[in-house]
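For this view, one protein chain was removed and the others were kept in their places.
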Amino acid sequence: MMFDDFQFSSILVSTIRNAPVLMFAAMAGLFAERSGVVDLALEGKMLAAAFVSAAVAYATQNPWFGILAGVGISAAIALLQGFVSITQKGNQLVAGIALNIALSGLTFVLAQFFFMQGGRTPDLGSARLFDIVLPGSDAVAGIPFLGWFYTKLIGGHSALVYLAFALIPLVHWILYHTRFGLRLRAVGENPHAADAAGINVERTRFMAMLCAGVLCSFSGAYLSIVQSGFFLRDMSAGNGYLALTALVFGNWRPLQTALGCLMFGFFAALQVQIEGVVFPGLGKVPGSLIQMIPYVVTVVVLAGLMAKSVAPKAIGVPFVKSR
Amino acid sequence: MQPAVEFQHISKRFGAVQANRDVSFSIAEGSIHGVIGENGAGKSTLMSILYGYYRADSGKLLINGQQHDIRNSHEAIDLGIGMVHQHFMLVENMTVLDNVMLGSEGGFRLQKNRKQLEQQLRDICQRYSLDVDPLDKIEDLSVGVQQRVEILKQIYRSANILILDEPTAVLTVQETASLFAVLRLFKEQGKTIILITHKLQEILDITDEVTVMRAGTVVGSVQTANTNKEQLAELMVGRPIETHLPRAPYAPGETVLDVKGLNLINAQQVSLLKDLNFNIRAGEIVAIAGVSGNGQSELLEVLSGMHLPSSGTVSMQGKPLPFAGRKDADGLPATFRELGIAHVPEDRLRDGVVKNFSVMMNSFLGYQKKLGKAFGLLDYKTILKTCNELLSKFDVRPADPHLRIALLSGGNQQKVVMAREMASSPKLMLVGQPTRGVDIGTIESLHARLLAMRDAGVAILLVSVELEEVRALADRILVMSGGCITGELKVEEFDATRIGLLMGGLHKH
Amino acid sequence: ADPKFAVIYDAGGKFDKSFNQSASEGAERFKKETKIGFMEVQVASDTQTEQVLRNLARKKVDLIASIGFAQAQAVQNVAKEFPATKFVLIDGVAKGDNVSSVLFKEQEGSYLVGVAAAIASKSKKVGFIGGMDIPLIRNFSCGYVQGVKATDAKVEIVQNMVGTTTSAWNDPAKGGELARAQFERGVDVIFAAAGGSGMGTLQAVKEKGKLAIGVDSNQNYMYPGSMLTSMVKRVDQVIYDSFMQMKNGNWKAGVAYKGLKEGGVDWALDKDNRSVVSADMEKRVNAAKQDIISGKVKVVDFRDANKCPV
Partner (left out) sequence: MNQADLPRWATAFALPLLNLLSALLVAAGVIYLLGESPLESLGILLNAAVFNPEGMGYTLFYATTFIFTGLSVSIAMQAGLFNIGSEGQMYLGGLGLTLVLLAFDASLPTWLLIPLAIAGSAIFGAAWAFLPGYLQAKRGSHVVVTTIMFNFIAASLMNYIIVSFLIPAGEQNTASRVFADSAWLPKLNGILPILGETPLNISFIMALLALLIYGIAVWRTTWGYQLRATGLNQHAAHYAGISISKTIIIAMMISGALAGLASVNSVMGSTHYLGLNFPAGAGFIGIAVALMGRQHPIGILLSSILFGALIQGGFDLSLEKPNIPTETFIFIQGLIILFCGAMENLYAPAISALLKRKEK
């Protein structure tokens, strides 16, 4: 294969398809972590939502019911996580990892119990979420660039993709221009100050966890009822951790975090494209080395450009009214 | 007239510590009421109960004659109670505006309210002569200004009962004066103010009535007009306080520390220390006076090895300190300690102690290398013995070496740090704000120890914002302003007005 | 008494829609026909394999089927300790007088589906998606490439692997994404040898109305109309036969290579892909099959020299 086979347009489209999984999860993490609760359980919530969404969508043959059920379960788990790390003041890292492990096992066991297909749900078939074709797509499809731009790049994705991108300004607005956002940030930065200002720290954190649960569920639903069309064990495949990385990378700010997600999506797409490409001088780089690209880039970027990321100050610390 | 606040038989205990025991007294409406007492007497605890931060184990709380069970600060705020805490309760990475707004935003969307509030704050600042820009970020502000933000918050929320827990501990004389001006305005408006302070002069200056606490109980309430410093001090401590400490005549030895052309420029290219030149001789106390934030902290950090200077030389007993050829100060303080430099840091909670270590584990922080035996094993038996000696010598309460140091009151933590640094028998002692937030009984004993060290021939550099302290301890006084030394005088020439001018930066070289 | 049987699946698990599943189907067929049951278990690590093997041997199981090359070493160790127990190992070779090692000539079946792909492709670009970059998968891809090139040297092949950890077999989202990326590059027929991740590929292919080739078991039924064919690897048959031989007392140890000739691999043609396989294609693929069986065409095994000739 030649170097000219390398298609930039396809990389961009692929980036847009890859990013939502990370974007939902990263925004979920953003709510939790800006409120001071480390959310290592993104992975677990994603899996749970992916399973429940797929199972319910299959049972009802309606993707929207699936998404709704996914929201419910993910929110419930987030509240449980809240109970452990806010009410019980338990170690938030432990809570997160424990939930990930437990849900990785439980989703398999349940999927196996109900469907008997080795921890897989049946194919959703028509109960998958359809791709939206923008009005007038046929008309512009033939036009060079514009056609591609309108029908492939910004059009032809599922509703969840648009929701993911719409979240960026929305989360920004909530965080910086609403009462909830102000309180959320205060609680994550200095809960004692917030408490002294008459804010119920625990309630605010619970609200944040609820947001995190809801957002994270879309990530799971996207995996199972948009990208794959069924649930498979451990299908989150580390995306929850990658989303956290994007969050750190984006300094816990919505716009930068979304950029981080897009960057990961981009490198994943790039990696697919350069597999098997003959580089002048280098020859064919082995696939397993190309798989490293997104991770190496992250490390390099973290070490170089964005060395100083500043976490919310109270992150990981349960709020205890004491010295 | 009905009292604004009435405490009835309030008790509160933390584990083994009875912080408040059957506390009863009342505060008249529209008055300024002082509360004093030694470190750990239970003042902050009592006020925290009033503000809903803690809940009393037993007892009643009456606000304007009505019994209330205040479960959280939200309910306290609803009752018109406001509190300015000992440690500021501000969100550092937010603006003044957002901090004031927090908790009383007036609606879900902030945009419109932000505009309104900004104007309102500018008006308030003008009316009360508070110099604060609502759009500044807290982390960029000096402590004095942060204090004003706390006040601003209370004005905005129109608190009727205002609790101030040691508001003046970090303020300069001028700042204190302007704070008091505001408090007097409040009083004119009929607000009730509760003021906790360790500075008896302030009690005399501004309060109407004062309640004295000791070991969790109230030992008495008196009308301010009918009392004086000595009487209050005796009530507090249970014995008369010596205000004039004896000291040997000034007879300095050879030069211990010699600073030449010292400069410090930070990453933002701001010059924090400008061409400093001074020396300290054995057996003298040199005090640096100045408004905090004028380079004193940085000077201490450089001299203790925590920070590298940009240029200049510092010699210790004739030998230059090993700044040269280093990229950062990582690990440097250890070298400095070996050279005989001890350091009591200004911010003890941040730098001076590891909060989650026990008192014993903190009692050798910085000197851990000295204690390692074979294979670096620590000799806990000796450590414990030494620690117990220090605790009893410095009268740390409670004298429990295994207690987590965070559970000691601020004053007692300070005693532990002082004890540790003094015990290292240094040649040069750097002391930052040694008595900040410390009660007068303790101040007396700490001062006595510093003077004894001086008499024993140790060179001491004291940084303090308290002019009283500077006067009581120093042999020579350097005044700093804007990173420069703006003047030097002997203690005999002490003149508060002149020092005030020098601190303001009106220097003549 | 009836002999006792057991199947040990590797990390992919019984329901991998791939060779583990195929093994389980063979055992089930045996069970249905003979009413003789079997034990089954899935292992997570190489240490566990040995533990289970020993455990089963102690329980006096007569024939243990170990699925997957990762069990080779463990089978060899335990077979030595329990000479009375028989073992059948799929995809790997273990020494021992009581071990039957069965290897498949995946390259031959892959060659056939390569031929089909080259004929079916309109864009003259075909794709391959593997789970992990390991010799077994490279053997699939290498046979496939040989078939494609032999049919039409101008057809290009785009290849991708899903990942480098075990989750590479369980990442349908990535499997689908790789497929879509290959479409963008003009590919219109994809051969997926990626376990569970391949499900995502087949799905994406169905969506975009392109053609996919299944692997291991006959996957044509999954998306009739968009499945060009499947490269079947008859693990089920091997297990079934082996169990039967055991029952009938004519079980034999040794190493067996199962290619087209032995019926170990094949391409699948049934009602589900009838509509997409033209008569010409059927003829040419079957001709290629005959050539391989007769030895006229020799398909290179990647593993012989860890090298692919094209």
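To keep things simple, chains are lettered A, B and C as they appear, and every chain counts its residues starting from 1.
By definition in this document, contacts are C-beta pairs under 8 Å (C-beta built on N, C-alpha and C of every residue); 3 or more make two chains touch, one makes a residue touch a chain.
This structure is a prediction, so every number in the text was calculated from the model and none was measured.
Partner chains of the missing chain, restricted to those shown and counted over the full complex, are A, B, C. For the chain left out of this panel, the touching residue among B:Gln174, B:Thr335, B:Ser392 or B:Ser425 is B:Thr335. Across C:Asp133, C:Glu156, C:Asp216 or C:Asp266, the residue that sits in touch with the chain not pictured is C:Asp133. Touching the missing chain, out of A:Ser35, A:Ser53, A:Ser85 or A:Gln273, is residue A:Ser85.
Considering A:Ala76, A:Ala102 or A:Leu163, the position touching the chain not shown turns out to be A:Ala102 (whole complex).
Although one chain is not shown, part of subunit C still touches it, namely residues 39-42, 44-48, 50-52, 54-55, 69-70, 72-73, 81, 91-93, 103, 132-136, 164-166, 303-306. Although one chain is not displayed, its contacts with subunit B can still be listed: residues 15, 304-306, 329-337, 343, 345, 350-357, 361, 365-366, 368-369, 371-372, 375-378, 380.
By the touch rule set out above, subunit A reaches the unshown chain at residues 84-85, 88-95, 97-106, 108-109, 112-113, 119, 233, 238, 241-242, 244-245, 248-249, 286, 288-289, 291-292, 294-296, 298-299, 302-304, 307-309.
The rule is simple: only the chains that are shown with their structure count from here on.
When each chain is reduced to the average of its Cα atoms, B sits farthest from subunit C. The central chain here, found by comparing per-chain C-alpha centres with the mean of all protein C-alpha atoms, is A.
As a whole-number value, the distance joining the C-alpha centres of subunit B and subunit C reads 75 Å. Work out the mean CA point of subunit A and of subunit C, and you get 34 Å between them. Here the spacing of subunit A and subunit B, counted between their Cα centres, is 46 Å. Touching subunit B in their complex are the following residues of subunit A: 177-183, 185-186, 189-190, 192-200, 313, 321, 323. The residues of subunit A lying in touch with subunit C in their complex are 1, 5, 7, 9-10, 13-14, 17-18, 21, 117-120, 123, 223, 227-230, 232-235, 237-238, 268-269, 272-273, 275-276, 286-288, 291. Contacts from subunit B toward subunit A in the complex involve residues 51, 53-54, 72-74, 76-78, 83, 85, 88-94, 98-99, 101-105, 107-111, 153, 355, 406-407.
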